[in-house]
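Written out below as structure tokens is the structure these notes cover.
With one protein chain held back, the other chains of the complex are shown just where they sit.
In order of appearance the chains are A and B, and numbering begins at 1 in each one.
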């Protein structure tokens, strides 16, 4: 059994955002046992799982990834779409756009402290499309 | 067909550890053709695939990732759980907590030199839970 559902996230500002509840609210029904794949249809944002409690984690994520993948590197050649664009592409591939999460007893089987993050790497990324695929 | 099995890894010290054999020993049976998803239920360790032969690779992994994601960055605000905690969260999202491996002829179909690593980023991470999902 495979089912797909596309959802559209509201615009988020640049940074890391906990979206577990948004995703759960959009999902109509989950299988008893299975997997959910969340696929981001963009190349300048990403999806990951991390700490769902303390917002300071998300703040630090934004600052450390900006240090690892810097803007304005003198060797960048893909500059036409703004200084945040090329770093956004690289960060997108580092964190990834395809995330598979197990489903048990009709719900996502994540650890107690795990939540789903949208990683918005553009200054003005706009709405973002996610494709959810359930298989059971 | 979907089957799930939770396994608990013993405590590993901080670093990269080859756990292919531990996982294979825990698995009761694999389908003839399918996929295995390994999902780490934590936010300060990760799972990845890399070189299964020379232990020096795992040593170098620990040293290079500590250089890329440093402790004690002056801008970190999530410091309450120790200097190894915030870097551990970032490393966890860089390497990822969900890994899908193909199964062929009742066994994992990895390359000759590929093994499964637990990446333990905390100084004292304790036991770690993995959820295995088989689908066929």
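Assume contacts are C-beta pairs under 8 Å (C-beta built on N, C-alpha and C of every residue); 3 or more make two chains touch, one makes a residue touch a chain.
Note that this is a predicted model, so its numbers are computed, not measured.
Only one residue in the set A:42, A:58 or A:122 touches the chain that does not appear here, and it is A:42. Interface residues of chain B with the unshown chain, by the touch rule above, are 33-35, 48-51, 54, 56-57, 59-61, 63-65, 67-68, 94-96, 99-102, 104, 109-114, 117, 135-136.
Listed here are the chain A residues that touch the chain not shown: 2-4, 37, 39-43, 68-69, 73, 75-78, 86-87, 89-90, 92-94, 96-98, 100, 129, 131, 133, 135.
We adopt the following convention: only the chains that are shown with their structure count from here on.
With each centre defined as the average position of its C-alpha atoms, the distance from chain A to chain B rounds to 20 Å.
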